[in-house]
Each structure stands twice: as structure tokens, then as C-alpha cells.
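Inspection log for the structure reproduced underneath, given as C-alpha cells.
And then chain A:
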Amino acid sequence: MSFPLLTATAALPAIGAIATAAVPAARRTAAKWLALTVSLATLVLAGIVFARFEPGGERYQLTESHAWIKDFGVRYELGVDGIGVALLALTALLIPFVILAGWHDADPSPSSQLRSSRGGPNETNPYHWRPTQGFFALILMVEAMVVLSFVATDVFLFYILFEAMLIPMYFLIGGFGDRAHAGSDENAAAQRSYAAVKFLLYNLAGGLIMLAAVIGLYVVAGSFSLSEIAEARADGSLDMATSTERWLFLGFFFAFAVKAPLWPLHTWLPNAMGEATTPVAVLITAVVDKVGTFAMLRFCLQLFPEASKWATPVIIVLALISIVYGALLAVGQRDIKRLIAYASISHFGFIVLGIFAMTSQGQSGATLYMVNHGLSTAALMLVAGFLITRRGSRLIADYGGVQKVAPVLAGTFLIGGLATLSLPGLAPFVSEFLVLVGVFSAYPVAGVVATVGIVLAALYVLVLYQRTMTGPVREGIGGMPDLKVRELAVALPLIALLIFLGVFPKPLTEVVNPAVQHTMQDVQKKDPQPEVEAAK
Partner candidate 1 sequence: MENLIALLVAAPLLGAAVLLCGGRRLDRAGHWIGTVLAAASFVIGAVLFTDMLGRGAEDRALHQHLYSWIPVEGFQADVAFQLDQLSMTFVLLITGVGTLIHIYSIGYMEHDERRRRFFGYLNLFLAAMLILVIADNYLLLYVGWEGVGLASYLLIGFWQHKPSAATAAKKAFLVNRVGDMGLSIAIMLMFTTFGTFAFGPVLEATGDTSEGKLTAIGLMLLLAACGKSAQVPLQSWLGDAMEGPTPVSALIHAATMVTAGVYLIVRSGAIFNGAPDAQLAVVVVGAVTLLFGAIVGCAKDDIKKALAGSTMSQIGYMILAAGLGPIGYVFAIMHLVTHGFFKAGLFLGAGSVMHGMNDEVDMRKYGGLRKFMPVTFLTFGLGYLAIIGFPGLSGFFSKDMIIEAAFAKGGTEGWILGSVTLLGAAITAFYMTRVMLLTFFGEKRWQPDAEGHEPHPHESPKSMTIPMIVLAFGSVFAGGFFSIGDRFVHWLEPVTGHDHGHAPVSATTVTAATMVVLVIGVAVAWVMYGRKPVPVVAPRGSLLTRAARRDLLQDDFNHVVLVRGGEHLTRSLVYVDHTLVDGVVNGTAASMGGLSGRLRKLQNGYARSYAVSMFGGAAVLIAATLLMRAV
Partner candidate 2 sequence: MNPVNYLYLAALLFTIGASGVLIRRNAIVVFMCVELMLNACNLTLVAFSRMHGNLDGQIIAFFTMVVAAAEVVIGLAIIVSLFRSRHSASVDDASLMKL
Partner candidate 3 sequence: MSATLAAAVTTTSTGEAVQFWILGTVAVIGALSTVLMKKAVHSALSLAGTMMVLAVFYLANGAYFLGIVQIVVYTGAIMMLFLFVVMLVGVTAADSLKETLKGQRWLAAACGLGFGILLIAGIGQASLRTFNGLGTANARHGGNVEGLANLIFTKYVFAFEITGALLITATVGAMLLTHRERTERAKTQRELSQERVRSSHLPPLPAPGVYARHNAVDIAGLLPDGTPSELTVMQTLRQRGQIRDVSSESLADLKALEQRSGERLGRDRGPERDPAEEEEEVAK
């Protein structure tokens, strides 16, 4: 039994969270630094995992397995494949930036009592009330759960994490609002709690349906272990009735579609992202939602290949709707953060499309897309957050001419935007093009429709940039300070990564490819052959 690396990677932030929460109320800064160091240490561990992972090797590596609930055969089973390791790295990478960007977001301000959704007498006494510690502790807690869910190979274990994630997220959304809120604090608090509850209910509903499916799976398969079931499916020792498989598939897929979010289950995302602080918004869309798409790839396809193929047409249509619909709504938004949220919905459409195109390019593209979208959204959203905190408003109409007063801010914002519209040379282009090619080779019409998405993407990004950054300097913008060191420390590395992965995505693809080939075998699909070679 070697050193349990994966467990350590997940446990470190969890312990860090507890430690952070335990920091005395007066020592806010200490808590921040503690959280930051912990997240960085986690990043190091994740790096080790990434390095130890051999692309050519076993499908699941660094595996750990311990009996957990013997009566139900639930095991604490960990193992990481190419897709998991990529997302693991992404998560560990983003969290430090999230923490750094949210450095001041949870400092108690005069009206923070109103802001806090946690009841109790503590609120009345700001000295005992410890928002900062809570904020960073919760972020670390989320990281721990997400990391673990990326490496869990036991369905039940995954389910538990999938659900438990909601708790810290709920408090992060409901408890720490965006200070740049139009309207009174009470109003803000009300809207925020609405958003938080909406988030919770949506995901809970999905999760409960998934629970039913999980139990059903156990009844049918008699095991929770992903590998066991997959093997059993493969060697035919376990054959589900078609209808059973389809029902179970739907149960799983629904939960993931809510999380991902796929049209028409998306409406919680704009509220949540709009009301939460920008770092938390990034946490939602760049990290937590990825669990949904990741789970589609790992569980839906692997456990229910037939049903997945059966459902493909519908899902592809839904994904296309998400792409176009999300983009169009993004164009129509007045609120910067909601705009980015709808853009994300459009991008998640691409990811789902790539997954269910069931071609190597599509699935590799989808996996890369998860990573790249994480980076690009983080860049765009965090810079937007810096902008919003400066002006104190989320309305696009309140901005204009920023580029003249804060060129660096505008520049980083533009690069983030260009990444979002997947300009070649930046990371998202690679993934988006792969997805498009993959889809096109399997479903040409879908491919063409999806391509419309890239035009719309350009539209909403450029409109946003034009309205906020260019034109004459509006009142309230003049004298706006440019990015500070802390903010540069957030923006520049992200941009560097975007460029690097756009120019040289090999490190990622070579990790992802084998995993994708495994998935392709699971669904027993072959890439369509090009016409000419078919002719020869």
C-alpha cells in the first residue's frame, strides 16, 4: 500500500478549511494567508499527481480501495484517469486565484450583518462574527469535495460528494453577496437568498433523482464499484434490460444536466452567478459545474453505453439549443455577471455536444473544453469582478471608456473576452474546434448549427467590451485605478496559461487521449472514416 496521494490531495484542503475556520475572529489576515498557503500546497500535490500519472498506463492509476459500508458493498475507492487528472489539476490551479481574487470580498463591512444569511446572535456582535474565516474555509471545503469527486471510482462515494458539495456552495452564495448590488441591502439579501435557495433546490432535485438511480443501479448490478460494473457490462456477465438501463441513465443524466447546466435546466446559474461574489461565481461555473459534465463522461457513458447512444439525438438537440439560446440571451443582458453566466451556458452546450458526439475529437475536445473554459471564464469573470468592485455596479450601462483610464484592466479584460470567443492562439479555440470537428464528422447539421455559436460569441463579447471599455469616459469611471499587484497576480498567470495551452496543448491532450479511447471502447463507437480513405 503506497502513500495515498489522492486522499492526501483531497484531505489537505479539508483540514485547511477546518484550520481556517478555527482562526480567531480578530486575525482575519492570518486566515487569508492560511487559506492561500493551503491551496498552494494542494496545487503542489495536484502537480505531483499530474506528474505521477502515466498516460500510457492503466486506465485508473494511484488507486486506493478500502471497505466502507460493508453491508451495501460501498467502498472508498479512488483512482484517477486522464480526464480526472486534467480536471483535478484545473481545480487545484484555480482555487488559489479564487482566494486571491476574493481577498477582500468577505471583510465585514458596516452592513455585513444584513449580508450574512447565517442567523444567530453572533451577527449582532461583529467582533465574534467571523465572515472572513468562514468564506475561505468554505472555499477550501468545496475544493476538497470537488477534488475527491473527480477521483472517486465508487458510484455511491461520488454521489455523496456530488450532494455534499451543495452545502458549502449554498452558504457561499447565500452568505456572501456581491457588494456591488443595485438597490438596498435588504433587497440584496432577499435576492441573494432567493438565488441560493434556487441553486440548492435545483441541484437537490437532480441529486435525489440520481440517488434513486444509484440505488436502482445497486439493485441491478449488486455493486457500486465503477470498474466492477464496467467489467461486468463488458464481459456480458451483467446485462440490464434495455428499459432499466434507460431509466437509470435518465436518472443520472438529469442530475448532471442540472449541474452542467443544460437548457432548460439552466435558470439557476444566472441568478447564482449574478448574486454571488465574483470568486464564488467563478467557483460555480469553472469548478463545480465541471463535475456535472465530467460525470456525464465518466458515469453515463461508461455505465449505460447503450442508453447513452439511445438518448444521443435528444441530448444533442438540447445542447444545440443551449449554445444558441445561451449566446442570444447573453447578448440581451444588462448585467455583466449575468452576461458571463449565459455565455457559460452556451459553452456548457459545447461541452455536452462534444461528449455525446461520441467521436475521439469530440470527447477530447469536450475534456479540453472543460479545462479551458475554466481558465477563460476565470480570467474574464475575475477581471470583471475587479472592474465591478471599482465602480460598485454590475450594470453595463454604468461603464464606458474604461480603456482610457485603466488600460491594463481593459487589456486583460479583452484577452479574457477573446478567449471566451475562442480566438485561435488562445486555449479555448483548440477545444472548441475539436468539438466542432468531432460533432461535424458524426452529425454534420449539428456541427453547422453549433458553428453559429462562434459568431454569436463574438457578438456578445465585443458588445460587452465596446460598451464598457471604449467610447468617452463616463462619470464615475474617471480616476478609476488600474489593476493592483494582487489583481495582476490573478490575471496574468491565467492569461499566460491561456496562451500557452492555446499554442501548445500537447501536455493536456496526451494525458486525455488514452482516457478518451477507453470511453470510446466503453460505448463501442468508432470514428467515422474520411470519405476518400473509405473510397480507397
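Criterion applied: all candidates are chains of the complex that A comes from, given by their letters.
FYI, a residue touches a chain if its C-beta (ideal position, glycine included) is under 8 Å from a C-beta of that chain, and two chains touch if they have at least 3 such contacts; residues count from 1.
No experiment lies behind these values; they were computed from the predicted model shown.
Touching chain A in this complex, out of the candidates 1, 2 or 3, is candidate 1.
Of all the residues in chain A, the ones that touch candidate 1 in their complex are 198, 201-202, 264, 266-267, 325, 328-329, 331-333, 360-361, 364-365, 401, 403-404, 411, 418, 423-425, 430, 433-434, 436-437, 440-441, 444, 447-448, 451-452, 454-455, 458-459, 462-463, 466, 469-473, 503-506, 509-510, 513, 516-517, 527-533, 535-536.
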